[in-house]
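Reviewing the structure listed below.
Complex shown without one protein chain; remaining protein chains in place.
In this document, chain identifiers A, B, C and D correspond to the written order of the chains, with residue numbering beginning at 1 in each.
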Amino acid sequence: MAIWNFLHKMASPPHFYGLAAKIIPWFAVTGIALFVYGAIGGLFYAPPDYQQGDAFRIIYVHVPAAYLSMLAYVVMAIAAGIGLIWRIKLSHAVAASAAPLGAWFTFLALVTGSIWGRPMWGTWWEWGDPRLTSELIMLFLYFGYMALRAAIDDTAKADKASAILAMVGAVNIPIIHFSVEWWSSLHQGATLVRADGPAIETTMLYPLLAMIFGFSFLFGALLLQRVRAEVLFRERRSRWVHDLVMPAGDTQ
Amino acid sequence: MSDLLSGNELCLLRGDRCLFTDLNFALSAGELLLVEGINGSGKTSLLRGIAGMLDFEDGNVDWHGIAVTKDYQAFRSDLVWLAHKVGFKADLTLLENLRFESGLRNTSMQNLGGVLERLGLARLTGLPLRVLSAGQQRRVALARMLLADAKLWLMDEPFSNLDSAGQALVVELIAEHLAVGGLCVVASHQGIDLDAPIRRITLQ
Amino acid sequence: MSDLLSGNELCLLRGDRCLFTDLNFALSAGELLLVEGINGSGKTSLLRGIAGMLDFEDGNVDWHGIAVTKDYQAFRSDLVWLAHKVGFKADLTLLENLRFESGLRNTSMQNLGGVLERLGLARLTGLPLRVLSAGQQRRVALARMLLADAKLWLMDEPFSNLDSAGQALVVELIAEHLAVGGLCVVASHQGIDLDAPIRRITLQ
Amino acid sequence: MTVYEEQFPGLWQGFAAVVKRDLTLAWKRPGDVLNPLFFFAMVSALFPLAVGPSQEQLQLSGPGVVWVAALLAALLSLNSLFLSDFEDGSLDQLILSPQPLPMLALAKALAHWLVAGLPLVLVSPMIAVSFQMPGQTVEVMLITLTFGTISLSMLGSIGAALTVGLHRGTALLSLLILPLAMPVLIFGARTVSLAAANDPVAAGIYFLAAYCILTLTLAPFATATALRISSE
Partner (left out) sequence: MTVYEEQFPGLWQGFAAVVKRDLTLAWKRPGDVLNPLFFFAMVSALFPLAVGPSQEQLQLSGPGVVWVAALLAALLSLNSLFLSDFEDGSLDQLILSPQPLPMLALAKALAHWLVAGLPLVLVSPMIAVSFQMPGQTVEVMLITLTFGTISLSMLGSIGAALTVGLHRGTALLSLLILPLAMPVLIFGARTVSLAAANDPVAAGIYFLAAYCILTLTLAPFATATALRISSE
């Protein structure tokens, strides 16, 4: 029960609005610091790959973007599920805010992957490759999610309907991740997340990890900021927003 | 408590508008709730809310003292809903449509003949619903109501499109339903002349 | 002859049924024709026939003494039809729908404000028709009627779904229309209380 | 069919009102615009996916795929041309309006083309590129597609009017329209193929243009008559 009350306090829009404002700077600063370290380390200090030369450096954008595209989807699906089952409106706001970010990361992963694929595989795109295809499918899932939301005027209804789609679409995530193992694919197998530890040299690894976590923190900051805006819009008719926008005494 | 159906502190929003807040009602067996109000005051919305097709912003509806959201399915098997739209397939015949209903609700078609006779539909059973007149289609919806054998009737403007004999018939049907301990919630622009106890809600 | 609208020896078949034969009526300026009859007796069909949307088996309808089939288009610009279905797009707003009507009929929107005010729609202009209540939608159909500035009004159950203020308003509107020399053909299950001359047809 | 004298000054006003209304509706339900577009893109994208991407095979089947996709996309959206008007009673009101019905029918068909046909024409170069079509072909494809889609919208309006009161499905509609649309498809695809092979294309383009003008003049009358019958 205590947990329940705590959750409800957390999920109360005004409380969240204030709390998020305090968290965002920390996330942003950490994210930018990691990003700078990763970028410098990756672009200047990591040795060129013995096979790929300097072309491999695109990994420092590609892999974080690819991970984040999946992370954003997971965040979106879980938030949507929580919102649908326990009827927490804030949760829906989180899901709605995560979608465009996720779509951008997916787009970035597709573009960087395809740029990388040109020298590596001799083609920009390979239809029928499971990883590439499932990543593209995820982009379309994001589009579908956003289009469905846009098509419904009533926010509460849009929340619930799109939540179903987000949850159903989540089956795609394991497919993306395991596709390289299940089917023969052009794409790299898992290098980082493996049972026997990462298979990559540390001078390459640390900047990469820094980039991944930097991207994650930046995602967190952006997400919270978007949720704040979303909450403000949704609560536009409520007392607290009114007081916030037009402080007492400031009557028009 | 003998109240079978009750609404507590109901509040409903549509778009930006608040249709009503703090609405309360209680209804026991054999009683009728008449929902009145001008056009757009929220009668249809209230009925949809009671049926569970719209979420109330606040408050809850109880059936047998238990919130209907708790056991929505049990509630649904006790209610039947007469809407603006007939809710039948225009391309199926009257008989096919009613057969489907009885399959869905698992009720018998035994007294079908009597019901159709009474509603003046007996000669129309073979016609597709599409060709029936507006009033005849409403009568088919009434047939569903009678065959469903449900305790609670939700009726949205039951008199519309009916001729005067039809309107008298509806009053008669309601009276019989109340007499055997049924409940009615009726949204209507015209009063109902009944012996049974009538409770009223007026929305504005 | 001062009869503006007349039907001569009309006969109409639907499916196997003959709805009526040898039906005659004549109506001059400022008169109202009230079509009565039980459900399914053919009121709607008669109105559709007069409007030229259904072919009569026999007989013809004259407008200004000329069969309407001769100059159908001239007839159409003199008439406006209030049907069971509103005939507006659910996804467009009230204003957009009425603007379209005025483009189609080439009429001015000058008195739009007054019309909407009178029908109690003034606050709803920006809402898509879909979200309006049943009665509000009927009122929008009435707005079309008023804006059309047509001589002949064909009205199929104009009172349905309207609250009592709305029903009184319809009677008032009809009275005004007749007073300026308009004609009305009304199918209805309830009488109309008017000073103007009323002719009746009862179908069975 | 009635003969319409020139006594109605607002002849074009009703036309404009219908076009405007349908475009507004499309704007409010972007699905109607995106639908054929998306479908078009989909067919073109799914093909390589399912067939397997062999360079030269793609290049060969390019014009055919684009044309089949265009035809299907047009058919797909035609179904709803009069259906929603029929169901909500607007069709009755259109028929009873003082405007000549063929004019309104032309307006509906034109609005359909603007919403469903034109975007398709505009997006086709992108798809042509994805099929590695040679550059000079694209121009020919644009011209033929323009004429072709207009013809399809006009033909389709007849079929849609005939079937409006009958069914929900597009089956009958397709059955009615396809024989008439087939020449457009065949000439369209062949002309583009010819262009790809650097052969002369004038004959094909003339044919398509003539077909387009023919349908533009005749279809509205057929559609209007069909609408009157269907609404009985």
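Methods note: a residue touches a chain if its C-beta (ideal position, glycine included) is under 8 Å from a C-beta of that chain, and two chains touch if they have at least 3 such contacts.
Predicted model only: the values in this text are computed from it and were never measured.
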item: Touching partners, among the displayed chains, of the absent chain; value: A, B, D
item: Candidates A:A20, A:A39, A:A55 or A:A161 - the one touching the absent chain; value: A:A161
item: From B:F25, B:W63, B:F88 or B:W153, residue that would touch the chain that is not displayed; value: B:F88
item: Residues from chain B at the interface with the omitted partner, ascending; value: 51-55, 72-73, 76-77, 79-81, 83-92, 96, 100-101, 103-106, 128, 144
item: Contact set of chain A toward the excluded chain (per top definition); value: 84, 128, 133-134, 137-138, 140-141, 143-144, 147-148, 151-152, 154, 157, 160-161, 164-165, 167-169, 171-172, 175
item: Those residues of chain D which, in the complete complex, touch the missing chain; value: 29-32, 34-35, 37-39, 42-43, 46-47, 49-52, 54, 57, 60-61, 63-65, 67-68, 71-72, 76-77, 80, 83-84, 87, 166-172, 174-175, 178, 185-186, 189, 193
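We adopt the following convention: only the chains that are shown with their structure count from here on.
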item: Chain A and chain B, separation of their C-alpha mean positions in angstrom; value: 48
item: Distance from chain C to chain B - Cα centre to Cα centre, in angstrom; value: 30
item: Residue numbers of chain A (touch at least two other chains); value: none
item: Residues of chain B touching at least two other chains; value: 15
